[in-house]
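Note that this complex is displayed minus one protein chain, with the remaining chains in position.
The first chain written gets the first letter, and so on, giving A, B and C; residue counts start at 1 in each chain.
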Amino acid sequence: MKTDPKGVLVGSHYLSGNHACAEGALSAGCRFLSVYPIMPALEVSERFLARAKEVGATFIQMEDEISTLAAVLGASWTGKKSMTVTSGPGLSLMMENLGLGVMLETPCVIVDIQSVGPGLGLPNRPSQGDMMQARWGSHGDYEIIALAPSSPQEMFDFTIKAFNLSEHYRVPVAVMSDEYVAHLKEKVVIPPANKIEIEPRRYYEGPKDSYLPFKRDEDLVPRMVDIGEGYKFHVTGLTHDDRGYPIMNEECQEYNVHPLVWKIRNYVDNIIEVQEVHVEDAEVIIISYGATSRAALKAMEQARNSGIKVGSLKLDTVWPFPEKRVAELAKKVKAFAVPEMNFGQIVLEVERCSYGNANVFFVHHGEKGVENTDNILSAVKQAAQQNSVKDGIIECE
Amino acid sequence: MKANPRDVLTGVHYIDGDVAAGYGVLAAGCKFVAGYPITPSTEAAETFARVAPKGNAMFIQMEDELASISAVIGASFAGVKSMTITSGPGYTLMMEAIGFGAMLETPFVLLNIQRGGPSTGVPTKTGQADMMQSRWGSHGDYEIIAISPDSPQELFDYTIKAFNLAEMYRCPVMIMSDECVGHMTEKVVIPPAEEIELEPRRLYNGPPGEYLPFKPDGDFIPKMVKAGAGYNLYISGHVHDERGYPVTNEEFKSVYLRRLVDKIRRNKDKIIELKEENTDDAEVIVVSYGISSRVAVRGIEKAREKGIKIGNLRLVTVWPFPDEKIIDLAKTTKAFVVPEINYGQIAFEVERCCHGRANVVLVPHSGAGVHNPDDIYDAIVFAAKEKKKIEGIVEYKTKLEKLVFEGGFKLKE
Amino acid sequence: METLKTKKMKEVHPMEDVLRMNRIPHIWCPGCGIGLAVTAFAAALEKAKIDLNKVAIVSGIGCTGRVAGYIKLDSFHTTHGRAIAFATGIKVANPDLKVVVFSGDGDLISIGGNHFIHAARRNIDMLVVCVNNFIYAMTGGQVAPTTPLAAYATTCPFGSVEPPINIPYLADSSGAVYVARWTTLHIRRLTNSFIEALDKKGFSVVEVISPCPQYYSRINRLGDGLDMMKFYHDNTEIRHGEDTKNLDIGFQGKIIMGKFIDRERPSYTERFD
Partner (left out) sequence: MSPIINAFAQGIKKSGVKPAEVCVPSDIPFEPNVVKQLGVDYFHTIRGRAIVFGTGLKLANPALKVVPVVGDLMTLGGNHFVHASRRNMELLVICVNSFIYKKIGGKSVPSTSPVFSLYSTFEEPFNIPHLGNSCGAIYTARWTALHTDELVNSIAEALNKRGLSVIEILAPGPDYYTGINNIDSNLVKFYHKNSEIKNNEDPRNVGIMPDENIVVGKFTDKERPTFIDVYNAQLSKVIGDKFTPYGPVPTSRTGAGLGTGKNESGGKDG
């Protein structure tokens, strides 16, 4: 399905990541934004609000982040594509309703502009400290999808992609950006509406009496209807059966929750997208995502110029984690270097998936500027010289 | 420091885990508990509310979990040991403040009686699916300590230990119990007060002018003072320097933040407590925690009867994760069997530390119940027989899964 | 004389159109008042001239939180305290819908208190039904922000030490346009209040005082559901238009009921346009 041209600001623009994100949302057909103001995600809502009237979108500023996501879930059930934007502290508050979104299998998009945490941290500095939180932050077992854009153009593209994935798999999708990309201004090309493919909502089309809100299709995703169409359905955050009625026993828990995990885990190949450069002959591969990939690619070039065979694996999709690809590459290379703007999160996943076949070097990135390549370069050099595989992650100072 | 006899209900009791935890809180010298009702943890709060006046302690039921945990952090800075009690959804609401507590290096304890999730899930039945959340649930980078007791007696003992760890390392300590242990009634022996060792707060005694609230001692941990004692404290949830003043300089950011993770990572050996049995020459090792470790015993015994060399590693401390221990064991054993009441959380950690040397078999469970010990036994047998190395976690298909998803099953209400 | 012929009749529940009969029996204890509140609400839905396809009902967690599951509308059982926030999303995203929030005192006023006061301030067009049974019943009888002073509950084993909140006063001071209070004994008046409030544009609050024989009454030795009904009969007084600051409820004290507020304010969606 092609998108509604009303929200598409066709052309070539010079936009910040945040503004590109708002444009991406509008282009994807998002018509409901609920926010609570927080640095450094403000500009997304400003842009969205400025364009809301002409596009016919709705905007609300709620009293806190708990209610913003609750409102987004409510709005999504009315048939509107819905989104919220926040940063670390807000994401922490959203975790409860993220769980509800997973349980009600409600399509929605959460954009997290990561800044330094924990606590109040540093609201105006970039970080990648919420990556594990996006996957594990709510109680109970579930799977979600998380994308990590590395440029304003990707902020635009990935926001659209996030909406598509969330409609297809009926799961909240997180766009894990960071303060650097959010405030970075670059050229963003917005294609015409007929070039933007969007995933329509998976509506139920059968007799009203036989609608079961959690009856799963072949691919384990149930179908939706809108509020107000006369289906009179019931949904609950409690463990439920196909009718959406709560049943409190372990059989139902298995029946309800296991497919929530399967509907993502069984389709990882369709979901995951990575960008690979020079991996064929690489001795060392830099695995990166988000803003860090910008430095990673530069470091790769520099290393290649000095004769080290370095490749790059950029994770567009961070969750679900590309386990298979990393495991395959681990057998071919000496080492992975993982630069992150945190004290080691995704690097743990890389360690897990390399099965002792390659060394894993962790690079604490970003202190000397996000686009600075010194740390990565020295890690890569160290990695290329290391011939035996060591236990555990090797942290580069 | 010994416990105050006034706070210790010495004797032999026949009580459930929640009540034992409530008694443990009092015995640990905790003077402030803020909570909010949530099944299945409420009994612990109720117990403490009943005994609090005895220890001249305060229990307050706040308006929500966000309030409870913030009040607990506040109380800790006022100089008393404090804790909160909750379960899944409440725990999730506390996430922002847990990161804040870690940032401020606040000693406090959090008891999470886990239940079936996600979202509202199954409030009255058990689960172990908040384990990764306890480590990663708040934004930003931090480290916490998590303990997983498996009996009412341990809920009493480890509640006291949790307070000791919190005071020693100045960080949030989570007691990650579950509904089964919380509602299990067993004999609990409470020793006399003089046998209960408590860690006093690390107080600064020098002159106010020289006090730096975040200047670490040799072991990475700074000393505290009580609020209102004339130290003119400046405590900020922002990234801060030794004085507590906000830092905006990128260079210093990691210097001050790194200590938050390093103080736990570098003291790992002192923190971690494991219970090991026959792991030296085992071909298969069961790695478990909390209620699952008790269920596993049956499967382990059965396997042993069948002549399988089976080891048992029980994680009393789940976080920080005993990386080195698993790395060592992976070198000598064929496989790990990890039973947990979720679809794989700690199993990922075990897989990570195996470095491809041993297979990892996950015995999952949906929650709302515990494993069938036969599943664990079957998984052990499978792991013992399997000769090749398998990449990735082998998810064992449990009897429950087969029942629900294979052939004409109808849900009963 | 003609003999009476037995006619074969199909048993039909009179409220089958608005209740999910396949979920009955409900979970509430004998003597609980929530069922009565639901009956009154179901009657109001049938009597009010509204398109039932266009009504959504949202509940939070707790005994009253289960109401959404029994009413045959588009119904949502959400997280604890977030019913109003969820409903705000529905209403703002699709203003054509009528949204009802049906939940308990702990859910709406304690953990959800912030959403309550803010939705009232914004005057989001919705009907909030707050069933007040003075206690957290689902979790086994803990003190609620409505528990009268000195009444017992499990987390205040020595009697409640917190003055209770006056829900109509809070709603009034936050900007609600319609505020009423009834007990579950006053079904006819309650039903009429529901009909009126469903018709009202803006944030409307109907507080329903309900007995909880299993916890509140048992812990405080107040007898069973019927005893509480007798108590309501003897100790209530209707005072329409009473100043909301006079509506505190003491332990086994007099309950003043009626419609207290009925005013006009522009609603959020009107302001937004």
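Here is the rule we use: a residue touches a chain if its C-beta (ideal position, glycine included) is under 8 Å from a C-beta of that chain, and two chains touch if they have at least 3 such contacts.
Small disclaimer: the values here were computed from a predicted structure and weren't measured.
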Visible contact partners (per top-of-document touch definition) of the missing chain: A, B, C
Contacting the left-out chain in the complete assembly, out of B:Ala3, B:Ala20, B:Ala44 or B:Ile73: B:Ile73
Selected from B:Leu26, B:Ala45 or B:Met62 as touching the chain missing from the view: B:Met62
Hidden-chain contact residue, picked from the options B:Pro207, B:Gly230, B:Gly307 or B:Gly407: B:Gly230
Residues in chain B touching the chain absent from view: 31-32, 34, 53, 56, 58, 60, 62-64, 66-68, 70-80, 82, 96-97, 100, 226-238, 243, 245-246
Missing-partner contacts on chain A, residue numbers: 36-37, 42, 46, 49, 61, 63-64, 89, 119-120
Residues from chain C at the interface with the omitted partner, ascending: 110-114, 117-118, 121-123, 145, 148-150, 158-166, 169-170, 172-175, 244-246, 248-251, 253, 265, 268, 271-272
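The rule is short, and it goes like this: only the chains that are shown with their structure count from here on.
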Winner on C-beta contact pairs when A-C is weighed against A-B: A-B
Separation of mean Cα positions, chain C and chain A [Å, integer]: 39
Centre-of-Cα separation between chain B and chain A, whole angstrom: 28
Sites on chain C at which at least two other chains make contact: 77, 79
Multi-partner residues of chain B (at least 2 other chains): 89, 119-120
Residue ranges of chain A in contact with chain C within the complex: 31-32, 34, 58-60, 62-64, 66-68, 70-80, 82, 96-97, 99-100, 104, 227-238, 243, 245-246
Residue ranges of chain C in contact with chain B within the complex: 61, 77, 79-81, 106, 110-111, 113, 136, 138-140, 142-143, 145, 154-158
Chain C contact footprint on chain B (complex, rising order): 35-39, 42, 45-46, 49-50, 53, 59, 61, 63-65, 89, 119-120
